[in-house]
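Mind having a look at this structure? Questions to follow.
What you see is the complex with one protein chain gone and the rest in place.
Chain naming follows the written order as A and B, and within any one chain the residues start at number 1.
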Amino acid sequence: MYSSSKPAETAKISVRAARPLEYYRKFLEKDVRPDGRELGEFRPTILNIGCISTAEGSALVKLGNTTVMCGIKAEFATPKTEEPSNGYLVPNVELSPLCSPMFRPGPPGEQAQVLSHFVNEVLNQSCCVRKEDLCIKTGKLVWVLYCDILCLDYDGNAPDACILSLLAALKSTMLPAVKYNEETEKPETDSVKTEPLHILSNPVSSTFAIFDDHLLFVDPTVQEESLATGTVTIVTNDNDLCLVQKPGGSPVTADQMNTCFERAFSRSKEVLRLIDEILHSIER
Amino acid sequence: MPTDSRRIAGPESSTNPYSFCTEKPRHDLLKNGKRQDGRKENNLRPIFLKAGVVSQARGSAYIEQNETKVICAVYGPREVVRKEDFSMKGLLTCEFKFAIFSCRERRQHQQDIEEKDYSVQLLEALEPAVCLDKFPKAQMNIYVTVLQNDGSALAAAITCASVAMADSGIEMYDLVAGCAVRVAGKNLLMDPCNQEEYKPEDETGLTNSGSVTVGLMPSLQQVSAISSKGEIEFELVKQAVAKCVDVCTQLYPVLQQALVKSVSERQNEEG
């Protein structure tokens, strides 16, 4: 049986490599994708919170093969004079050459910069962390949260994985307790006691790919990204929208946008349930 | 430091909060023959090793020794970009990086001197094990990222990278297993964790204080890399190396198992 199935298997592989678009069309005619997913189905999402103990908060996200790790380091800094009671949130996404042959060593490329900007916009616009909460002593000392997101395996849909890992890491962040000594004007850090960070809202991202100018499907892999004629990224923030981004590509109708919104909100519930489950299992 | 316009900029300077902790008493390296984490001098930490973790890479591996976590991916053989790099032997490059959040102190985005040094050491440990003449005019790239550093990062990286190389299917003479040892006085602490590692800035007052890292090709029984830090007597270095060689030989089956598992998983996937 093994020997008889082999030529068919080889033919499948060569069609997939030589004519990927036709290969995909054959599947999508039947409303299914080559990896067996339906059009509105995300890849299995695995979450691991608090995996790095040298960071104040951390999370590892696996979205199918795509793997992203977020680590949060907290440091002291002096606030800006125009915002004396605001802390800093500094997110950066690193698409290292380790995660895909597309990326080369050296300073961040365009995609990494665009992703960093995207994460920064979500973090600032969703107000999930209040910058005033990061104040230790007005005008003197505030927290800086360096949120570094490192991609370990790039198989498409980095935005969703990044936002999920960021939210999970922020939720697990424990800042050391600090007292500001008025006399010496120096902080005193408690090496044992820690305090959790208040997270006020829950941004969740969902990315859709447009195929052949009309078909929309969710959570594209790297191959699907390269075949897609456009993408739509929607970041929900509890019951509101926080960011909608469609960087060019095939035009979409208002109805198509609304279908995306519905799916994004249901995805948001799925994701938040997952985060809660994992956080509970850690506390126990 | 010049501002990097390609990243989101933070405040101009920031300091580590733990530098303001009230001083903690120093721990002794050994107490009643036991180390801080309860191990004996010769004991290693449990090792978790898995090959084939990065789907996009030609070969990859992940190693975990308690809190030391290292991931490695190998790409290639690919075209040599620069003409000056042309050679009839294959070119091997290696990039070693600590993730920004991997240490108690925040790391920088750019490779620092320590990371560059480790890159070179890692490259030199692996080069003798790879059949470079099998892929002329091409290059193989090894990327290593330390996700969390709790000591012996270089040794873990050597083991991890050699398994990733083997996982990529590139012909090799042998695997390379890495092992580190901390020398403190007459004591040899195998596989030191972060607190036990030798740091030149600490004044211990010991005459023999340092560390030795060895890369061994186990089936050839040849050492491919030795690096030693600190001031250690020659006799003690010899002892330390012998011990490392011993441990590396013991590690060999672990490396083999990881590779066998990865190959059989791949076979199952293909039907």
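Keep this in mind: a contact is a pair of C-beta atoms (placed from the backbone, for glycine too) under 8 Å apart; a residue touches a chain by one contact, two chains touch by 3 or more.
Definition applied: contacts and distances are computed from a predicted model.
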According to its UniProt record, the missing chain among "N-terminal acetyltransferase B complex subunit MDM20 homolog", "Exosome complex component RRP46", "Trafficking protein particle complex subunit BET3" or "Glycoprotease 2" is "Exosome complex component RRP46"
The listed residue (A:65, A:125, A:191 or A:223) that touches the chain absent from the view is A:125
Out of A:81, A:253 or A:281, only one touches the absent chain, namely A:253
Touch rule applied to chain A and the missing chain gives residues 110, 113-114, 116-118, 120-121, 125-127, 230, 232, 237, 239-254, 257-258, 261
Across the whole complex, the chain not displayed is touched by chain B residues 5-9
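The rule is short, and it goes like this: only the chains that are shown with their structure count from here on.
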In the complex, chain B touches chain A at residues 4, 6-11, 13-18, 20-22, 24, 53-57, 67, 69, 71-73, 75, 78, 95, 97, 99-104, 106, 109, 141, 143-145, 147-150, 270-271
Chain A contacts chain B in the complex at 2, 5, 9, 52-55, 58, 65, 67, 69, 71-78, 80, 88, 90-92, 94, 96-101, 105, 107-108, 112-113, 116-117, 120, 144, 146, 148, 150, 152-155, 176, 178, 186-191, 222
